[in-house]
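I have a structure here, written as structure tokens, and I will follow up with some questions on it.
The other protein chains are all here in position, but one chain of the complex has been omitted.
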Amino acid sequence: MKLYDYVLSGNCYKIRLFMAFLDLDYEKVGVDFYPGREHKSDSFLAINPLGQLPVLEDNGVVIRDAQAILVYLANRHDPSGQWWPQADHAQFAQVVQWLAFADSITGTSSAARLHDMLGYDLDIVAARAGAHRLFRILDSHLSQQEFEGHHWIAGPSPTIADIACFPYTALAGDGGIDTFYYPAIQRWIHRLTRLPRYHNMPGINVFA
Amino acid sequence: MSPDDFTASHWYAIGRFADFPEGLSRPLRLLSQDIVAVRQGKDVKVTRADGRPCMVQARYGHVWTTLMDKPRALYDMPEFLEEGRRLVTAGAIGVLCSGLRAVENFLDMAHFPFVHTGILGIEEHPEVEKYDVSMDAERDEIWATKCCFFQPMAAATATGGQITEYKYRVPHPYSTILYKTCPIREGAWDLIGLFIQPTEEDACIAHSFVLVFDESNSDTSLLHFQQNIFLQDRMILENQVPRKLPIDPRWEMPTRADASSIAYRRWLKANGVVWGTAKLAEAA
Partner (left out) sequence: MDSVVSFAGWMPAGLQNAAETGTSVRAVIFEDDIAIWRGQDGLARAWQNRCPHRGMRLSYGIVRENRLTCLYHGWTYDGTGGCAHIPAHPDLVPPKSIRAKAYGCVETGGMIWVARSESSEPPPQISGTWMPCRTMQVNRSLTGLAEVLGTGKANLALAMGAWAGQLRVAGLQGAVLLAVQPMGARGAMLHACVTGPEDLTRASDWIESLRGHLERPIAA
């Protein structure tokens, strides 16, 4: 498998993290996302016309979108079925719902990070406010899960929904978004960083 | 607050030539002032808010400007003329802290095992041996030499743990360059440098470069290595309190490992640097 990868991308990190949890071997193709904007080059647009990372290539199959790649890897490489439980229809839908939510976190928290860190020209006030709105929802949901004795987004064990929501929540500080407002999120981040084979990325305090 | 004379008297990097597309005016901040940069053919023109032009020069892979009419000369880096080196520029990264904090972090080996764990240091080897710090009076710059540190993966080219030797140079309040033993060429040094563009007293943009002998890594892998390290530092820099650099020795407590930081703070003080520093009264 070949992952088109950028070291500072939280969406690529979703895949690196899941590969680590599944203990999979893969090849990384480094992309000069910044400052080179290589993801907008003709040669990369031929791989992903959206001009976005990550992209996974496996035996001629080309998949873009981090959530789609997580789904693919879970189906193909997680015989335990733990990471994407499919037996229970409601839980199945829950996972899909939070995968979509994760993309909204990208649209807000990641945008704030691109603004503060890489100088992207965008509405930073709106990006931060949007992220806070989502984190309130996530904090509330995780609290409710804790009331029921569950420690993860979609049930009693971690799923790809946790992986998809994790990077840009844990990296929110990079975009000037304070996450100490959200204690249930803090506890969830802490639990996730302590899973066996956890793999870190810069900007996340692995000791937290 | 307007910058003190020493701070104002320097040249500052504001980006790489490629960061200024033809015809596009880019509003920028430098030393709490608005400036505008625009590329015109082979030149980048920089103007102040009131329309007065600033001097510009292209050096070390970057475009430099100054707010002074008679600035100090920009320091020399003869290594940029050496054959066989590769230059990789890592782009501009915004950091919410005084640029002086960013320079100080760069001079510091003691954080390697904790911040760059498994790459530039490991917790089992945290010791900082005594090193030399000296002032080059003629060029008015600081050198730290004989800096040795155990590193599990000192560079993108490294294959295993080794004691790495460093030299650090501070030729400018907002620039620092490190010289690190080159893992593939006996007796040679690889350079990694930081050109800080101080935007506000407590905010800056870090421009960085590597200038190395390396035939095995692609530019992109050097870039990823460098950005990975810098983003680990950024999390620290944005969480140091206060954001401005305290230069009063009664405030933050150094040890021998901080000899270069002590020299840097003293040098700033001796040169009358106030802009970007925290006053003791703010300590409470």
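Letters A and B mark the chains as written, and numbering starts fresh at 1 in each.
Just so we're on the same page, a contact is a pair of C-beta atoms (placed from the backbone, for glycine too) under 8 Å apart; a residue touches a chain by one contact, two chains touch by 3 or more.
Predicted, not measured: the structure shown is a model, and the values here were computed from it.
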Based on the whole complex, identify which of B:55, B:77, B:96 or B:128 touches the chain you can't see. B:128
I'm checking contacts with the chain that's been left out. Which of B:55, B:135 or B:257 qualifies? B:257
Which positions on chain B touch the chain that was left off? 104, 108, 110-111, 113-115, 123, 126-128, 235-236, 239-242, 246, 252-258, 261
Logged for chain A, residues touching the omitted partner chain are 140, 143-144, 147, 178, 180-183, 186-187, 190, 205, 207-208
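As a convention for this text, only the chains that are shown with their structure count from here on.
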Here the gap between chain A and chain B, centre to centre from mean Cα coordinates and rounded to Å, is 31
Complex interface listing, chain B residues touching chain A: 16, 18-19, 89-94, 96, 205, 218-221, 223-224, 227-229, 231-232, 234-235, 238
Per the touch rule, the chain A residues reaching chain B in their complex are 6-8, 30-32, 34-36, 38, 116-119, 173-174, 176, 202-203, 205
